[in-house]
Every structure is written in structure tokens, then in C-alpha cells.
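Excluded from the complex is one protein chain; the other protein chains are retained at their positions.
Let's turn to chain A:
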């Protein structure tokens, strides 16, 4: 909370520099992002992909597998779903479930290669997953400018529109594709249970906190990591399905399919501090941040770059303060100079207490 307020104050400086009264600015943002009819649900549209991807990343991070490749896994899911929607005979009510299944498999497979490299050759997963993002990006680019370019789009780089059966239903009056949202919530809950109550969850936690101990107690690192990455990539793939089937209804330029969700989800997962259910909150928070940025552009007529700076500031303060959350602030009277330097605090230290003047 303190972090957010600090960010607001810093951002207030930007508003002032831009010639807008900061209090007025925040009032407008609060009003237009939350109160204006139809504005509130918009928050959840960017929450959906962040939630799904974020939950998957929480799993991976808990196993100490630094999956930076959610963006590519998301795109792989989007490609798989597009393939089902446009190029298979699957039609009717089965279309969407098959698309989701294909998207999950697509994302999972995209995450599989880096995990195999890590497990077999001990190649750093940060690099491989990141590079796989670019492969996915250019693959999608190639598809929409090449073999999958639709005959109906007059040469522009899009596939044809999906048939109606491949459109996700929306909550009436909003643009929230609710099946994906429901999937995200279920997945978050499922992962929480998985982590806390199952053997695999236990294996993941031990593996993440102490790989040596995991090996000692006979946890199969290969199996654990593979399963984690399949789930993590698959979840990102589901997010990709949601974007193409719920928002775009076609495959298009990769930078338009995903607005960097795979990368933002890293922060979503990080702020959730390894708790799958907490992604529900952090993803919504990010939806709100995105939405406020939109409001600033429209209602305050601020340039796009200023809103980016604003969003960046909030993130900066949030992440910066994340470390401090380990400590509890306690106001203490100034210790008398004669006092010995409190070595006695040692027993409290591990519990993360610190004295601030």
C-alpha cells in the first residue's frame, strides 16, 4: 500500500509537469476506470491472460525453473487454436474445447524443449525460454504473412476470421470472454491445491527450495520439472487461446496477439510470491493498471508515452517494495548511546524484524 502511495506521489509529479492537477487526474482515473458504465469489466480483459500465464509461472518459479518464455508459449497456444479453428473440420460445440486442448498442448510443447535442454544438458533455462519467444514471434509473423494469410483480408497480414463456433462467448454487456476467466480461476485454485496438498506439489516445493534434498529423498527431478513446465507452458497456451478466440477472432501480428502478457505475467507471478491464489489479486491489479493507462490517454488526453512512464513507476515501486515486505516496520525510540548494539535482536532477526528510526 505504501508503495502504491509512493508511486502515486511520484507520478503526481509527472502529472504536474504535464500541466494537470494530480488530484484531479486521480479523480478522473478513478471515475472513468471504475464508475463509468462498461469501464469496470474492461479491467478483467487484460487480467485474463495475465492470470492464466501468471499461475503457470508461479508453478515454474516454485520449482526454481525460471520460465521467461511464457510469451512464446502463449503464442504457440494461439497458433494451435487458430489451426483448429481454421484448418480442421472440427465444428459445432466441440470447437472451443478442442481449441483449448490444442492450445494447452501447443504451449506445453513450446515449453518442453527448454526444459529438456535444461535437464539433459544443463542449459540455462532463462536463455532458452527467452529465445524460444523470438522463434514463436517470427513463426507467427511468417504464418500470417505467408501460408495462413487469409484470402478475405486483401493482402494484409491476417488469417481469415474464425467461424462463429470458434468465438468465445462473452458476459452480456461486457467483452469478458468468461470461459477463459473461469478457466483461470479454476487453474489458480487447482494449482494452490496442487502445491499445498499433493505429492507432486510437495515434490515441486522441495525441488525448488533444495534440489539436493529433493534428490536425497528420491524425488525424480526430471519428472517434476517436465510436469511443471508442461503445466506452465500449457497455462500460457490457454491464455493464447483466450486472446485469439475471445478478443481477435483471427491470428494476426504477434505483437498484437499478446501485448507483452507473457512478460508482464512474470511480474504478476513474482508479486504473488509463489502463491497461486494470490495471482488472482496481482493479475487484477495489473488489469487495473492497464485500464488506468487507457483512461489517462482518453480522458486526460495524455500521450501514450506518459502513461507508459506512469505504469512503469507503479511497477517500479511495487517491485522495489516487495523486498521490504519481508520486514516489519516498528517505530522505536532512539536507543540510548550507552546501550550495547543490540545483538539480542538476533533471535528476532530470522523472523524478519528490523528497527527503523
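FYI, a contact is a pair of C-beta atoms (placed from the backbone, for glycine too) under 8 Å apart; a residue touches a chain by one contact, two chains touch by 3 or more; residues count from 1.
Going forward, contacts and distances are computed from a predicted model.
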Protein name as given in UniProt for the chain not displayed, "BMP family ABC transporter substrate-binding protein", "ABC-type multidrug transport system, ATPase component", "Spore germination protein" or "RNA polymerase sigma-70 factor (ECF subfamily)": "BMP family ABC transporter substrate-binding protein"
Among A:64, A:284 or A:297, the residue in touch with the chain that has been omitted: A:297
Of A:247, A:280 or A:314, the residue in touch with the unshown chain: A:247
Sole residue of A:145, A:284 or A:321 that reaches the chain not shown, by the stated touch rule: A:145
Chain not shown, touching residues in chain A: 23-24, 26-28, 30-32, 35-39, 42, 45, 141, 145-146, 149, 154-158, 161, 175, 243, 247-249, 252-253, 256-257, 259, 294-295, 297-299, 301, 303-305
